[in-house]
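Complex shown without one protein chain; remaining protein chains in place.
All chains are identified by letter, namely A, B, C, D and E, in their written order; residue positions are counted from 1 within each chain.
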Amino acid sequence: MSWSDPILLPGTANPAFAASLAGELGIPIAERVVQRFPDGELGIELREAVSRRPVVVVQPTSPPVADNLLELLGLLDAARRAGAERVIAVVPYFGYARGDSRHGRREPILARVVADAIQAAGASHLITVDLHSPVVEGFLTIPSNDVDPVPVVCAALAPVAEDVVVVSPDLGRARTATRIGATLDRPVAVLHKRRLSGGDVEVQRVSGEVDGRSCLIVDDMISTGSTVVEAMRALEAAGARPAFVVAATHGVFTGGARAALTDARIREIVVTDTIAPDPGAWPPTRVVTIVPAVAAVVRETLGG
Amino acid sequence: MSWSDPILLPGTANPAFAASLAGELGIPIAERVVQRFPDGELGIELREAVSRRPVVVVQPTSPPVADNLLELLGLLDAARRAGAERVIAVVPYFGYARGDSRHGRREPILARVVADAIQAAGASHLITVDLHSPVVEGFLTIPSNDVDPVPVVCAALAPVAEDVVVVSPDLGRARTATRIGATLDRPVAVLHKRRLSGGDVEVQRVSGEVDGRSCLIVDDMISTGSTVVEAMRALEAAGARPAFVVAATHGVFTGGARAALTDARIREIVVTDTIAPDPGAWPPTRVVTIVPAVAAVVRETLGG
Amino acid sequence: MSWSDPILLPGTANPAFAASLAGELGIPIAERVVQRFPDGELGIELREAVSRRPVVVVQPTSPPVADNLLELLGLLDAARRAGAERVIAVVPYFGYARGDSRHGRREPILARVVADAIQAAGASHLITVDLHSPVVEGFLTIPSNDVDPVPVVCAALAPVAEDVVVVSPDLGRARTATRIGATLDRPVAVLHKRRLSGGDVEVQRVSGEVDGRSCLIVDDMISTGSTVVEAMRALEAAGARPAFVVAATHGVFTGGARAALTDARIREIVVTDTIAPDPGAWPPTRVVTIVPAVAAVVRETLGG
Amino acid sequence: MSWSDPILLPGTANPAFAASLAGELGIPIAERVVQRFPDGELGIELREAVSRRPVVVVQPTSPPVADNLLELLGLLDAARRAGAERVIAVVPYFGYARGDSRHGRREPILARVVADAIQAAGASHLITVDLHSPVVEGFLTIPSNDVDPVPVVCAALAPVAEDVVVVSPDLGRARTATRIGATLDRPVAVLHKRRLSGGDVEVQRVSGEVDGRSCLIVDDMISTGSTVVEAMRALEAAGARPAFVVAATHGVFTGGARAALTDARIREIVVTDTIAPDPGAWPPTRVVTIVPAVAAVVRETLGG
Amino acid sequence: MSWSDPILLPGTANPAFAASLAGELGIPIAERVVQRFPDGELGIELREAVSRRPVVVVQPTSPPVADNLLELLGLLDAARRAGAERVIAVVPYFGYARGDSRHGRREPILARVVADAIQAAGASHLITVDLHSPVVEGFLTIPSNDVDPVPVVCAALAPVAEDVVVVSPDLGRARTATRIGATLDRPVAVLHKRRLSGGDVEVQRVSGEVDGRSCLIVDDMISTGSTVVEAMRALEAAGARPAFVVAATHGVFTGGARAALTDARIREIVVTDTIAPDPGAWPPTRVVTIVPAVAAVVRETLGG
Partner (left out) sequence: MSWSDPILLPGTANPAFAASLAGELGIPIAERVVQRFPDGELGIELREAVSRRPVVVVQPTSPPVADNLLELLGLLDAARRAGAERVIAVVPYFGYARGDSRHGRREPILARVVADAIQAAGASHLITVDLHSPVVEGFLTIPSNDVDPVPVVCAALAPVAEDVVVVSPDLGRARTATRIGATLDRPVAVLHKRRLSGGDVEVQRVSGEVDGRSCLIVDDMISTGSTVVEAMRALEAAGARPAFVVAATHGVFTGGARAALTDARIREIVVTDTIAPDPGAWPPTRVVTIVPAVAAVVRETLGG
């Protein structure tokens, strides 16, 4: 191994993903210490020389979002200051991507704040997976790649997609649902949501034919599960069979998700491994790896 | 009230401090919404026009440090984008200030990362209280002020400082302890610490006369309480009386602090209100307000 | 008039709008020279002192887009270098806003390039009207406001909106169409487009009831007119009456628009005055002014 | 060819120059799409991976100046975002270079505005030819090279320079004229201009001996041709023979140039190929290539 | 005096100029300490609150150039960090302005390096007098003004300019000489220099009529005096009378200048007070003040 060989520097948010990516790329994992002190401060130290080596930092900003983000910034800054030739940030799940515009309100644009912080801390390239909003790339001036989850998700769904209708739970996901439908050769339906008071939404209309069909609900992330629950309600009301498969790129599964999704109508939940699964994840979840797709992009970025 | 009158925009980390500061300054508090969604994302909206008004954002980055920091960044960005004439960040407790240098190790400099993020998010002036490291000011290029806690702390301690020795628990605090001793007209002693393995420290030497005296231990912050406990042990070993008063600017009081400091030898613990006190704070803590001192600096900054 | 009174600096792209805005605000228009030399270079000179005065630069980046953008940059830089207290860029039509993301392709993000250039040239505030993409705000770090065209457009349409269905020609405009429908108390329909080869699109589906109704087609801009023509075709195929009103915020009307829109079925075309109308504008176009709405935002920004 | 081999990305302003440069360098030309939409917006897409490759973007900002500049910015941004290792901007003709200072007037400094935009869009090196003002380099902080046209121009002129006087049409070009005279071993004369009202200038004085001699007028660019016409008038008035050769680095030839320069006294006009020649260029123009000189600098920059 | 009244912060390079400017503007002078330690380091402390006040820093970067520049940077940074509302840098003599371009050589552009440092240290406006190169303004993005010395110089010269020829010692000063000639209603001559080996130059040609005339040599600065000496030699050779007046904006007068200029042919040397005169300045030098002209520009900048 020559001195300028790349090295992978893992954060603590998803060590299994990082290890798997290092294996796929055939590059070593840097020894490092990440400590959280009782008062919430952070101690980070690289235990390996990274001078003139490309460093691949791996850290999704999954919950606890702010803690994982700060750790990401610390890892980037440490690698940059230690003389890394380049610092490639692999952020499989990019939190705060929803805050991408203000729509006339007096709000922050948090996705820009976060993008600025990542760039200022020394990232020279950002690699994400299925960004909630593609405009985040424009908040950066460094190069970036957003890995497309459709091939991996479709490969995982092929065995369970016979006779289903692919359902997008809202307009924002319609384009991806259409691509999944085309790949699986299945019809597509789109739900139209209406925002009620508070954070609640209600499906207003089902556009597409679901009567008597099983449905495959596809989304970018599953958070509390309420979107899925509301989609199932509306689809059943429109005549769908009470047999659902749910697929999402990011399995965020926050508090209450397990209860909400423990539902006999759900045959299976498929997510990728961008977020470290909760150790006690319950039976119906199947996790498929998106590491090879990410590795391909990292490899191109490293200039193999 | 004219259109360009200042307005105070409080974060959620210490609403009592913010309200008190607004009262002291005689300026209104902006209506705003701060929401934390189940997946950890943050929703912030100002409900009041701030165009061309100086906005005073108030948010310590006390634990949970990263969450409070992100909220601070969001508030700054929202105020700036809404057209504030200036955005004055009042951060009574500035977390991450300990990470101010690397000492030859491959570490990040988190205080610089945080300073960059605060400045990038739109702060035009930073006001802090008793920064752990004065060099943080040099990490910024915007103007800044660090409020001196000594007058407030000395006023609070005067009634209980008769016949005590003022003790600095380490070399870093010796200068402030000397100033407190001079103000209270009391002698000073300094403890010399040695770092053991892990985060533990041991006092090696007591420099100054403590035999048969009550001690007033002064520090910038009380976190786990272990520094205080170790100081009492060393002072007693050096002959001090088992009667201590403890004073600190920042009452962080993380997990275990209550147990560690529930000690019959401690007569009183005095802290200022930079950090919102835990609702169930136990008897011996006395909180004195530093709001008037902060208000004086904000007032000068506003140019009122 | 005191020395720090604001002054308006008009570009050459829409002098009538600039004059009207100055009148509405009651502020003077700066004398200036803008020359285009035979080799395409630009000569700009302010003939009035702007030192310590807020300067309101007014220039839409309508076609010729690049020339008008460069002139805008020159005006901003001249005002900034001459010591303006602030430089408020009023860009009623913001070109290049469509280039806001890459969707996985190797493309530039032109909206970010343009936003960076505007900010680098010295703009301290950007005011736009009905931005094609709200995320452009996130490409800036200066404050910005996007003026809502709905009240003006609805006031203009009220007399001709009896019994019509409000039609959004694509999903992207559905939200605004819904707001217009609610204001006018009329039902709404949404067309779903499919992109064919080249720049052509085809309407795939009409969602909403249009049978036997007159339609009011609403969009953010009318460029070649092809979107309107295709919408009319699809609406008639769905049973709509051959009687249309077309309303858009920005009347770009590029080559061929006149021919395409000279159509007996079109009762009226309503646009605002963000773009200087072609002198030979043909009969059916009615131009309503959005200047008062823009003036209200400028006034708030000036802090008057 | 290895992965990190350089690639040339041509703009549309001078494809022949770009192709010739690629040939001279022996590097491939990237497939790309550049579209101008009817409303003046720009669509750019690279059809080739450029990750970790040095990319040489080639685009003079000749008329239409602003359009070519925006296209240049778009190409730079696309290459940078796609992960190019470096982006070398070859701008054989750099427009706006005349706007390099204000001389006490309230003007923009357009050369700085343009330099900032080029650097902000991602250029890591700028290569120009015979910049109108050498100070443009100081408006950048990236490395730059300005290719010297004298060797190429002299080689082209040698056959027609027998017995001529080399004439600089103004003081600004005197230094280059002197270098050309020295290389060709011919005497030199300098014209002193006076600026009349408007853009017109008049030659006040001829400094040097021209009586009874043929003259070789040398300049950096020929735009409207009026400088050449006025120089011929003054030289003839000073006794020169009515037989002129005109040489310039940049053949801008704007409207009216053909008529002005269709003159029996002009034996030949020599320009280099920095600007794509008008297809219907009239007989007396001889275009010599400066591509080998540019290629030598690019090669050094590539570090080949 | 209200809180936001401006205050003048003088450096040590020209205290008389600073005091005179404060008097002319009617603003107070800030108490401050400037110390140079034995090891060459610099200690600066403001002894007065400048929060929210415009601060006018006055410091020419005359020899010792680097020391005075560093002190200027320190004063700017101190004022900015102390919360000044704006920091106006008045640099009556701007050193390093000659290093404004590279002309194809591998050199630094020191004027840009210095401009960047001044802007980075917190200057919000730069005021200079008779900059050696007007392009320095383009190296900044903050507003700037260059004070024209011609009116002051002409008023001082009127009594001694009868029957003289105004002489520009090189081409670079021809424009200013022409303006002075027009104001004084006197003819103008221009010398053409040739650079010999080393720093020496030789006048090659006198353009204009000087035979039998007294000459008034005008330049932007007098440094070693060698330019003046060489000009006198060439003018005498061209028939001028051995009676000269020399006028320059900046009296740098470095080592050897006194000897070189102690010459019976020189009737008088006129300079302005941009640079603090050497205490032992010898008889023929007359210093005229340019303070009122600078004050007029500062006053406009303050927006009084």
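What we mean here is this: contacts are C-beta pairs under 8 Å (C-beta built on N, C-alpha and C of every residue); 3 or more make two chains touch, one makes a residue touch a chain.
Predicted, not measured: the structure shown is a model, and the values here were computed from it.
Asker: Identify the visible chains that the left-out chain touches across the whole complex.
Answerer: Computed over the complete complex, the missing chain touches A, B, D, E.
Asker: So one chain is hidden, and I want to know which residue out of E:Val56, E:Ala82, E:Ile180 or E:Val203 touches that hidden chain in the complete assembly.
Answerer: Once the missing chain is taken into account, the touching residue is E:Ala82.
Asker: Among A:Ala49, A:Ala155 or A:Ala182, which one touches the chain that has been omitted from the display?
Answerer: For the chain that is not drawn, the touching residue is A:Ala49.
Asker: Among D:Ser51, D:Asn68, D:Ser144 or D:Ser214, which residue is in contact with the omitted chain in the full complex?
Answerer: Of the listed residues, the one touching the omitted chain is D:Ser144.
Asker: Determine which one of B:Val33, B:Ala158 or B:Leu171 touches the chain that has been left out.
Answerer: Checking the options B:Val33, B:Ala158 or B:Leu171, the one contacting the hidden chain is B:Leu171.
Asker: Going by the touch rule given at the top, which residues of chain B touch the chain that is not shown?
Answerer: 100-104, 109, 111-112, 116, 133-135, 137-139, 141, 146, 148, 171, 174, 207
Asker: Spell out the interface residues on chain D facing the chain that's missing from view.
Answerer: 125, 137, 141, 143-145, 300-304
Asker: What chain A residues would touch the chain not displayed?
Answerer: 3-4, 49, 51-53, 80-85, 120, 122
As a working rule, only the chains that are shown with their structure count from here on.
Asker: I'd like the most central chain, judged by C-alpha centroids against the all-protein C-alpha centroid.
Answerer: Central chain is C.
Asker: Round to the nearest whole Å and give the separation of the Cα centres of chain A and chain D.
Answerer: That pair's centroid distance is 49 Å.
Asker: Find every residue in chain A that makes contact with two or more other chains and list them.
Answerer: Correct list: 102, 109, 112, 116, 137, 141.
Asker: Which two-chain combinations qualify as touching?
Answerer: So, checking each combination of chains, I get A-B, A-C, A-D, B-C, B-E, C-D, C-E, D-E as the touching pairs.
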